[in-house]
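One chain of protein is taken out of this complex; the other chains stay put.
First chain written, first letter: the chains are A, B and C, and each begins at residue 1.
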Amino acid sequence: MSGVSMAVDLGGIRMANPIGTASGTFGCGRQFEGFYDVGRLGAITTKGCSAEPWNGNPAPRVCEVTSGIMNSVGLQNPGVREFVAHEGAYLSGLAERGCAVICQVVGHSIEEYASALELYEELAPFAAGFEVNISCPNVAAGGLAMGSTPERAAEVMRALRPLTRRPVLVKMAPSRVPETARALEDAGADALSLINTIPAMSIDVRTRRSRLSRPTAGLSGPLVHPIAVRMVWEAHNAVGIPINGIGGVMSGQDAAEFILAGATTVSVGTANLVQPDSAPRILAELERWAESQGVHDINELIGAFEC
Amino acid sequence: MSGVSMAVDLGGIRMANPIGTASGTFGCGRQFEGFYDVGRLGAITTKGCSAEPWNGNPAPRVCEVTSGIMNSVGLQNPGVREFVAHEGAYLSGLAERGCAVICQVVGHSIEEYASALELYEELAPFAAGFEVNISCPNVAAGGLAMGSTPERAAEVMRALRPLTRRPVLVKMAPSRVPETARALEDAGADALSLINTIPAMSIDVRTRRSRLSRPTAGLSGPLVHPIAVRMVWEAHNAVGIPINGIGGVMSGQDAAEFILAGATTVSVGTANLVQPDSAPRILAELERWAESQGVHDINELIGAFEC
Amino acid sequence: MGLVVARQTAGLHECEVVGNGPDAKGIFLLRMRAEGLSRALAPGQFVNVAVPGDATQILRVPLSCSGILPDEGLVEISYAVVGDGTRRLSEVPVGTSLGVVGPCGHGWGPIEGKALLVAGGIGAAPIVCEARRLGVEGVPFDAALGAQSAARLWGEAALARAGAGEVLVATDDGSAGIAGFATLAAERLLAKGGYSCVLCCGPQPLMAAVAGLAGKAGVPCLVSLERMMSCGFGACCTCNVSLVGGRQASCCMDGPVFDASEVVW
Partner (left out) sequence: MGLVVARQTAGLHECEVVGNGPDAKGIFLLRMRAEGLSRALAPGQFVNVAVPGDATQILRVPLSCSGILPDEGLVEISYAVVGDGTRRLSEVPVGTSLGVVGPCGHGWGPIEGKALLVAGGIGAAPIVCEARRLGVEGVPFDAALGAQSAARLWGEAALARAGAGEVLVATDDGSAGIAGFATLAAERLLAKGGYSCVLCCGPQPLMAAVAGLAGKAGVPCLVSLERMMSCGFGACCTCNVSLVGGRQASCCMDGPVFDASEVVW
């Protein structure tokens, strides 16, 4: 038993510890029960779901680059209704086991986001809160991401704010962080998750074509970590709401960097795919680090980076 | 002897081949003569110089991260006058040997940029062109980078345009690429170099301090490559002026990706430091790739990415 | 015939390499001590292997089992060296402990009547594995086996030993068997008739062609598909297979074995 209190509060979502999992890299959680007791995690974030099903992009959807991967899943999902029908029972049980369930919503327009959130609000009593992924292509703006400017990001948040009293997180794209963070705080976000994958490109120089089915795709894994830490620190300096740090967390030390930079919680993403038992190992390593820092409560370490 | 014509034109700078070296990673070139004949390269870009000497940041200035390095040199330089006094003779000789010499200018204000460029214009007949590094902290704007918005970037370029008739490149920061590229083209840039290092952060979780002398520093090396390729492609789609692709080039294949994505030339950076003979090897590999693609002229491959 | 095989939940296993060497030109046989896995795996299932040697490459390599030997606690994998991951795997010395995720996906499922097995190249791995089961269970089968050349041909002896009625070999260059693709061999055998199902694994064009032939012949066809994968156990949606009717399946969980008539080729 560790002497450090690990419980944290992510904008109203109470978590037994700071370690969660990143949307899209953890199925609905069930897939990991063969590796460890998922109930030990602080939170899981479900894959992005829209009101209606999305097909996502054609194969191939993943390729390897130096110390990372690129994916172009394209937010394939069965829609909120079907997702809850299939996974609701498991997720309710998980919530009862003490792991906060955060449901992510996606949409191509403000209306689509709103429909998804309303469906969840109605169908998902197990959800401790919601995460709004603003990296979806905006159909009205010719495919530019919904969150590509601070203004547009805030617009989405403002429209969703009245639809639920549960905490709403916004999952930010890795660009224009301080301005966007401030705009989202003003628009009523309870917390910020960052970063989403970084747009990137990998070309097969023999065929002159993308190694994936689309020209660009999202970069994740250990290589994004130093960029993500900087962005979490920028967001922490820009806003007062809590931050969920995401990006390239492979070890407890990586998680500790996020916490020092100002994150209240940390989500593990790609690490789940390459080493399925990563999240509980990272939690144990984080706890040991907190102990070695001589604190009684992990909250004392949030933002404790010394410049 | 290769059958492929490798000569390219970077906005008026004629180069015998597309491979150059990135500012700050190649000294003034002289340091590499013990490894190979620097005259074989298409171009070198000298380290950023200001009108007056800059001290740069305190040590430590470099640390290692997964598949990359972070540096906070802080544009230490002896000033244009002293630099030319010491290295002018070598650089004149290098230019005569057929390698284009591109001199980079830095400044904390438009006035400082202008002074540096004017000094070079006067003192450096060997310069085939100039590169303006807009990633310097802007003293008037509280330390934000001079190129942090498209407007500010264009302002710098517009002020410098009348000061020289030689080609002027702008070295772009890795953010808001399409808008900034368009603004710079409109402001009269002859070509764009991208990307500069990506701001990042690495924390020693034992001491809770930055692993460098400043909280954030610039990320470079193989890990940035997929991000840089995407940005070069974005710039290529946004403007008509040529592009010099930079970021994580370790092999001829990496260079080929840039060329397919729309770069006319490619600069090798961090690879020079970790393996000093990288640039000529990369050139040879690029040439072999061009051959294998069955073209007669490398220019046929610029932007030949097929989506 | 059908795909309703009870799914084992994938787990993490540390498996000791007890053999790893060339078995045909460009094809290696890996043998691992894997007590638990060897009892859990079914033919057609695969494992996702962390290959050491290059920390910059973080994805695992998905590989079908070609041999399952629960009595000896061994699992066999036959793999072609095609890129960096499989090259590194080919250099792993005996005694190394490999981190393996599995069992992944579901297998071929129960087969009744007489089966036609069709394999191209290293696609023979899960086909040979299934042939051994059919042999043990006394299900009759023939096999069509293709390869680029005689040197690269893998699986012929194993299929015969497993009890194949007939093994018709085709090589692209004619250096063994008939000259042509495995499709040609499959076509000839199918023409004889009498098959209740076709099981096929190999390059995508081969599988698409065989699916077409089987469809025309009115014989149900199962194919074992390949996709670029990350997790291998249903967590990431990177391995999608488009099914007719617009549904997206995951290759790693809903496959890798699919009813060929449901796949959008």
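What we mean here is this: contacts are C-beta pairs under 8 Å (C-beta built on N, C-alpha and C of every residue); 3 or more make two chains touch, one makes a residue touch a chain.
Everything numeric in this text was worked out from a predicted model, so none of it was measured.
Participant: I'm checking contacts with the chain that's been left out. Which of B:Gly12, B:Gly39, B:Gly56 or B:Gly79 qualifies?
Facilitator: Of all options in B:Gly12, B:Gly39, B:Gly56 or B:Gly79, contact with the hidden chain holds for B:Gly56.
Participant: I'm checking contacts with the chain that's been left out. Which of B:Asn17, B:Thr66 or B:Ser210 qualifies?
Facilitator: In the full complex, the listed residue that touches the missing chain is B:Thr66.
Participant: Write down which of B:Ser251, B:Asn272 or B:Asn299 is the residue touching the left-out chain.
Facilitator: Here the residue in touch with the unshown chain is B:Asn272.
Participant: Going by the touch rule given at the top, which residues of chain B touch the chain that is not shown?
Facilitator: 24-27, 31-35, 47, 55-56, 58-64, 66-69, 71, 73, 76, 221-222, 270, 272-277
Participant: I need the residue numbers on chain C that touch the omitted chain, in ascending order.
Facilitator: Spelled out for chain C, the touching residues are 54-56.
The rule is short, and it goes like this: only the chains that are shown with their structure count from here on.
Participant: Give the touching-connected groups of chains that are left after chain C is excluded, with no other chain moved.
Facilitator: Chain C out, touching clusters collapse to one piece.
Participant: Average the C-alpha coordinates of each chain, average all protein C-alpha coordinates together, and give the chain whose average is closest to the overall one.
Facilitator: A
Participant: Among the chains, which has its CA centre at the largest distance from chain C's?
Facilitator: In terms of C-alpha centroids, the chain at the greatest distance from chain C is B.
Participant: Averaging over Cα atoms per chain, report the distance between chain A and chain C in Å.
Facilitator: Using C-alpha averages as centres, the distance is 36 Å.
Participant: Measuring from the mean C-alpha position of chain B to the mean C-alpha position of chain C, what distance in angstrom results?
Facilitator: 49
Participant: Multi-chain contacts only, two chains or more: what residues does chain A have there?
Facilitator: Within chain A, the residues that touch at least two other chains are 66-68, 222.
Participant: What are the residues of chain C that contact at least two other chains?
Facilitator: 56
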